[in-house]
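Note that one protein chain is taken out, while the other chains of the complex remain in position.
Up next is chain A:
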Amino acid sequence: MLSQIAYEWPEFATYYNWVFLAGAAGTTLALSALGVILGSVFGLLLAVARISDGRLLLPLRVLAFAFTEIFRRVPFLVTLMLAFFGFQIFFSDVPLFVVAAVTTTFIASAFLSEIIRGGLNSVHRNQWEAAEAMNFSQLQTIRHVILPQAWRVILPPAFGFFVMFIKDTALASQIGVVELTYAAKVLNNKGFSAALAFGVVLLIYFAISYPLARLGAALEIRLAPSRHHRP
C-alpha cells in the first residue's frame, strides 16, 4: 500500500489538487464552526427557554421542547434530505452549502441544548433560591450563578459532541456539498487509490478536530471551578 501511495504521490500532489482539497477542508471547517458556534448559542437559548417558568413563557417552553426532541431523534441524513428537498421546493436558488449549514445548526442546537440543560439542572436548587431571595431575575441567576457552576458538567460532553459532529458533517456530501469526504470521493473516482485519497482526508479531519479537543481541555481548566482548578 505504501509503495502504491509513493508511486501515486507525484501525480496527486499537484497545485490543482491541493487547492481543491483546501476548498473542501474550508467547507468542512465552516460547516463545523457554524454548527459549533451557532449551535452553542441557540442550544443555550433553547436550554434556558426549557427551564424557564411562568405561564407567559409556556409556548416558548413547548416550542423548545418540540424542537430539541424532534431534531435529536431524526437521523442527521433524514433531516438533511428533508431540508434539501424543502429548500428545492420553496427557495430553489439557495446554495447547497446554506442548506447543509442550516441543517447542521439545527441538529447541533438540539443536541447542545440537552447537554446545556443537563448542566444547568445539575446545579443545586439552593443556589436558585438564594439568588431569588436577593431579587435576581431568572436570567441574572443563570448568568451570574448557575452557568458558571454548570460549565464543569457541560464542557466534557459538549466537546465530545463537537468532535463527533465534525465527522458527521461528512453527510453533507450526500446532497452534493463539496466538503472533505466528497473531495476524497472525487479524487478516488479520478483514479487515485482509496488509501491515498481517504488517507489524506483523514489527516485533514484530524487536523481540524484535534485542536478543538485541546481547546476543550483548556477551557475545562479555565472555566470549571473545582477544588483543583481555580480561575
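Note that in this section contacts are C-beta pairs under 8 Å (C-beta built on N, C-alpha and C of every residue); 3 or more make two chains touch, one makes a residue touch a chain; residues count from 1.
In this section, contacts and distances are computed from a predicted model.
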Legend entry - Complex member absent from the view - protein name from UniProt, among "HEAT repeat-containing protein", "Glycosyl transferase family 2", "Amino acid ABC transporter ATP-binding protein" or "Sarcosine oxidase subunit beta": "Amino acid ABC transporter ATP-binding protein"
Legend entry - Among A:Ser52, A:Gln149 or A:Gln174, residue touching the chain not depicted: A:Gln149
Legend entry - Positions on chain A contacted by the hidden chain, ascending: 126-127, 129-136, 140, 144-145, 148-149, 225, 227, 230
